[in-house]
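Step one of this worksheet: look at the structure below.
With one protein chain held back, the other chains of the complex are shown just where they sit.
The first chain written gets the first letter, and so on, giving A, B and C; residue counts start at 1 in each chain.
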Amino acid sequence: MLAYITQRLLSTVVVCILIVVFLSLLVHFVPGDPATIILGPRATPELIQRVTESMDLDKSPVMQIVSFFGGLLRGDLGTDVFTNRPIVDIVMSVLPHTVILALASLLLAALVGVPLGVLSAVRPGSWADRILSLVSVTFVTIPPYLSGLLLLMLFSGTLRWLPTFGAGDPSQPLDYLRHMILPAVVLALTWIGYIARLVRGNLIEVLSQDHIRAARAQGLKRRTLLYRYALPNALAPTVAILGVALGGLMAGAVFVEIIFSRPGLGTLITESIQTRNYPVVRAATLAAALLFVLANFLADIANAALDPRIQLGKRAS
Amino acid sequence: MAQQVQASETRRVNWIPLADPNWGTGGRIAAVMVAAIVLVAIFAPLLAPYPYDAQDIPNRLQGPSQEYLLGTDQFGRDLLSRVIYGTRIALTTALPAIGLALGAGLVLGLLAGYLGGAIDTVIVLILDTLQAFPGVILALAILALAGPSSLVYVLGLTFIPGYARVIRAQVLSARSQPYVQAQRGLGAGHLRILFGHIFPNVVAPVIVLAAMDIPSVITLEAGLSFLGMGVPPPSPSWGVMLSEGFQYMRQSPWQIIWAGAALVVTTLSITLFGEALRRVLDPRSSNERGGA
Amino acid sequence: MSGELLRVTDLRVAYHTPAGPFVAVKGANFEVGPGEIVGVVGESGSGKSTLASTVMGLLGSNASISGGTVEYRGTDLAGLDPEEMRRLWGNEIAMIFQDPGTSLNPVLTIGRQLLTPLRQREEMRGQPDRVLRERVIRILDRVGLPDPERRLNSYPHEFSGGMRQRVMIAMALLSNPGLLIADEPVSALDVTLKKQINELLLGLREELGTAILYITHDLGVVAQVCDRVLVMNEGEIVETGDVVQIFEDPQHPYTRKLLAASPAARPLRREQPTTAREGDREPIVEARELRVYFRERTSPIGRLLRRQERVVKAVDGVDITIDEGEIVALVGESGSGKTTLGRTILRLQEETGGELRVAGQEITELPGGEVRKLRARMQMIFQDAVASLSPRRRVRYLLLEPFTIHDVKVDDPDAKVRELLEMVDLGGELANRYPHELSGGQARRVGIARALALNPRLLVADEPTAGLDVSVGSGIVDLLSSLRERLGLTLILITHDLNSIRDMADRVAVMNGGRIVERGTTAQILENPQHPYTRELINAVTIPDPRLMRERIRAATGRFEDNHPKEN
Partner (left out) sequence: MNRQTLFRILAAITLVSLLVPAASAQEGEEVLTVRLVADIRNLDPAHWFSEYDKQVAMPLYSGLVRYQPGTYETELDLAESIESSEDGTEIHFTLREGVQCHGGYGELTANDVKFSFERFLDPDNPSPYADDWRPLERVEVTDTYEGTIVLSSAFAPLWNSTLPLMAGSVVCEAAVEEMGAQAFGTSPVGTGPYMLDSWEPNRQVVLKRNPDYYGEAPHYDEIRFVVIQDEQSAELALQAGDVDFSQLQLSSLFQLERNPNIETVVHPNLSYRWIGMNVENPKLEDVRVREAIRYAIDVPSILIVAYEGMVEESHALIAEGLTGYWEEATRFEQELERARELIEEAGAQGLQLRMDIADRAEHRAWAQIAQQNLREIGIEMTINTMDTGSFWEIGSGNEGVNVELFGMNFAMEPDPAWATMWFTCDQVGVWNWMRWCNEEYDELHQRGLVTLDVEERDQIYERMQQLMEEDAVAIWITNGSTPHGFQAHVVPSLSPHGVPEFQHFEAR
């Protein structure tokens, strides 16, 4: 286990280095002089020079990478040229919003998606299954920007049940939750469909396996058979795939955060790309990547917990 | 046993007619829809009543009428024509993008899976890195780098890890299959084993994956267009239509209705088609049968 | 209670296929008395498994009873609603399945899998957990699971195959069912385990009075455990009667055919026309101190961390010489290293150490290209016949491929394909099939034809009859024998079943734990085994001779120190 964690950490470090290398190279090639863009028409050459220096852009990509990691070890990702705030603070101030949103939507998706999948799998081919399958496919295919705007129009605009923007006040949990509902639902929609389909497929497969037949032959109740015996088997691979699919969640989060005007990594990164605020792009992307790696790691652990046959550290092949 | 005998009889793939029972009703409908969508894309110039960029500013933001069957957008352009041409955009960005991802994924996956060792580790790390990048953000970053002309490559790039992984896993599992051992036993070289025997086995699931991914690419393209980084105007990308439609939603909701419907119907059809295709190509998973 | 526990009357079962109904059981009539063990024997497709599922009420949704009745203690099972059926299951009728590997839930501890059904029993309502646990532990102890209390928290994958089957049996016997349906309970197990499990079942029958409906394709097993036997063929029960009577005086031609096809019925090979002693003739294979070790696969990063590597010594210092034209059998149980040795001789597996000469050439140092050329001369028939044929290629392609690989011109490919297929007694119409469209026997024959395409001198056949019906298996054995005569092949037979090679092999090498523990001529080994392991192997082999088998069981009860009981 320890060796496994060490191994995961090492590969995470390598992934981070590659990401930073990639971003640094990208900065090198992307047109648009960040300093000019940041400072606007009124920039003087000296000023451009200063910003360029403060963003390390005068250095070679290699040196940029080295100095970035040097800073990273000290917990210092530099200072934002716009606000003069430490970039760590900026990223950390939006990070919780994204993490909580992701967790909330994942939870929601699991709470809805798993039962949907079970419902379909119990009677494959039935009308209920057909309808649920169509619903889940539709959920998967409707892009979040479409569903987001439509739900926003309906629930916040026409019905006025829910707030129209922002993340709410974190110090007021209820208020924060109110602001979370729509974004989480929108983000969860895709996942509900996704999970329902995965669970359905896996469960149908599990239900056809010998051990379920064997358990049935012992006179187990249908519910026991389904929820205690079959479902855990079906959930393990689902969880594993969800870990990888978490990358997609960040993509969805970009749209959701923009539409619902939520602070978060998605909005931070898109905005920083537009303004060529590379140090922030780099730090925030790294944070997103770390989130992804962490989520994957947790998914693997959850998977191993659900399926005792899986031993962490054995290379999945 | 009786079941096996029966299964092996139906396992033969029936390509042209949709006679294979694995298609299912839903699958057949989806297949017909996909065919229709492809035809619409190919024959767009014949089907569209107007050029997609012909403006009629006095008649802008109109609802459906005899002149403009689905109404007009903010330039007074015929929405029907734009939706029809939009099919073209969707397919001409999605297909090459998926092709690219497929090609690159095949090369990486085959190399990593077959050679293993250090090459495998390096490739997997690169894939990890690509995957750890949030797709939209990677796309935005690269689009900023290379401009809108790179759209297809960008879309493709974000899908490479998926394919490479699937292919690698397939190759790994195929590599340990007896038939690969048997090929080695016959004295077959690596290339023959890889391309003559492993490749054909890897291709089918990957083709299915590709069919399932096309909707994702279309959605992503529309999403990037929605964020203003997609195809340049006046090309009628559904994403562009959606984002512009939202702006005029209050005056005329038609643009988002049609573009949204086109997007959802297309992605839905292709997804269902892909699923049916999987059932047909890989009947071992035919317990999936009965889906919508 | 009437005399019969189970009465099946004129039972007909049909599968619904797109091509129309397929009748798998055509009017079965039989009964099982209390405490009786009734064997159902037949080949693939004979309908015996369908019969078992029907009795159990576990038919799939694509099959249904189209006629007749299944009565248990006078109750027609078809008339029961699902809830009543459920109560019957586990309480009155229990089942154990063929593959203990897949019949236990992989993600639940065995304790949970045993306790949950127990808890749902009506008579167990309100019992404290402690009582249930004790009962579970008792029964696990009874079926011979060591240290049951601790193992309750183990998962199925942590057990060996034999132990898993014991757990399955424990599960089936939790509440003393009147009838146990055993569907091929030992066919996935090694010979010695097979014997132990059968002995366990016999002992339990004696102790608990459980009747057993025992489904198997193995006549030896029937001889070993059954009181009465039903012989099934193509959905019909062709013969039924006392086991001794059936084996000694079979009436139906099919039964006779089955008995004749059994490898044990074949004469033991005594004359050795091709070779006298080891080393007499030109040796084609010479191995000295051959070792093959496997290391656990770790990623480069894992290796960087210098994790402890586990080493499995699959082949651990083997010396063997095989002469031209000989048939040598490598015999051993799974994990004995016999397959690895065979693969290593063909250079399909890198050796870890030792010398290996093939046709007088040291081949361990040969570059890949040279080895590939050598492949034309030495071939392998793989155990899993269907899987060893590339699934997306037609038979024709597969048969012609050896020529392409080795740049051999074929003037008339179609004729060549036909010729090869004829050589293995297959029709030319198979040329356009895909591997999965072949039956097991056909696939095996195609594998042989492909292996022989380039006229190799050495052929390694890995379990050539495993998983095949007796009649098909004996066909393969005959084929290999005749090919050897015709082509003068050198054959290495890898098998766990000593019977299957009794009339084929010139010499036998018995392997255990990566080493050869005994070697000799076939007659020597079979009739006068020296090494205890060889003796155990031979003893465990089931032979379709009820008297002999019963003799052995009686003799064994003292010798197998497992916890199973002595006969009364």
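FYI, a residue touches a chain if its C-beta (ideal position, glycine included) is under 8 Å from a C-beta of that chain, and two chains touch if they have at least 3 such contacts.
The model shown is predicted, which means the values in this text are computed figures rather than measured ones.
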Q) For the chain omitted from this view, which of the shown chains does it touch? A) A, B
**Q.** Per the touch definition above, residue among B:P45, B:G63, B:G117 or B:G147 touching the missing chain
**A.** B:G147
**Q.** Touching the absent chain when the full complex is considered, from A:R85, A:R123, A:R222 or A:R309
**A.** A:R85
**Q.** From A:L25, A:L47, A:V88 or A:L290, residue that would touch the chain that is not displayed
**A.** A:L47
**Q.** Hidden partner chain, touching residue among A:P115, A:G166, A:P232 or A:P308
**A.** A:G166
Q | Absent-chain interface as seen on subunit B, which is shown | A | 53, 55, 57, 60, 74-75, 143-144, 147-148, 228-229, 232-234, 244, 246-251
Q.
Need a quick check: the contact residues on subunit A for the chain that isn't drawn.
A. 30-34, 36-44, 46-47, 50, 79, 82-85, 90, 93-94, 149, 152-153, 156-157, 160-169, 172, 174-175, 177-178, 181, 258-261, 263-264, 267-268, 271, 273-276
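Simple rule for what comes next: only the chains that are shown with their structure count from here on.
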Q.
Based only on mean CA positions, could you tell me how far subunit A sits from subunit B in angstrom?
A. 22
Q: Could you put a whole-Å number on the gap between the CA centroids of subunit B and subunit C?
A: 45
(Q) Need the CA-centroid distance for the pair subunit A / subunit C, whole Å please. (A) 48
Q. For subunit C, what residues touch not just one other chain but two or more?
A. 299, 301
Q.
Counting only residues that touch at least two other chains, what does the list for subunit B look like?
A. none
(Q) Quick check on the complex: what are the subunit A residues that touch subunit B? (A) 11, 14-15, 18-19, 22-23, 26, 29-32, 124-126, 129-131, 133-134, 137-138, 140-143, 145-146, 149, 153, 200-201, 204-205, 208, 244, 247-248, 250-251, 253-255, 258, 266, 269-270, 273-274, 281, 285, 288-289, 292-293, 317
Q | Interfacial residue positions of subunit C with respect to subunit B in the complex | A | 15, 17-19, 22, 24, 44-45, 47, 49-50, 60, 62, 299-301, 343, 346, 348, 371-376, 379-380, 382-384, 387-393, 401-402, 405-406, 434, 436-437, 447, 450-451
(Q) List the residues on subunit A that touch subunit C in their complex, please. (A) 3, 6-7, 10-11, 209-222, 224, 228-229, 232-233, 236, 306-309, 313-315, 317
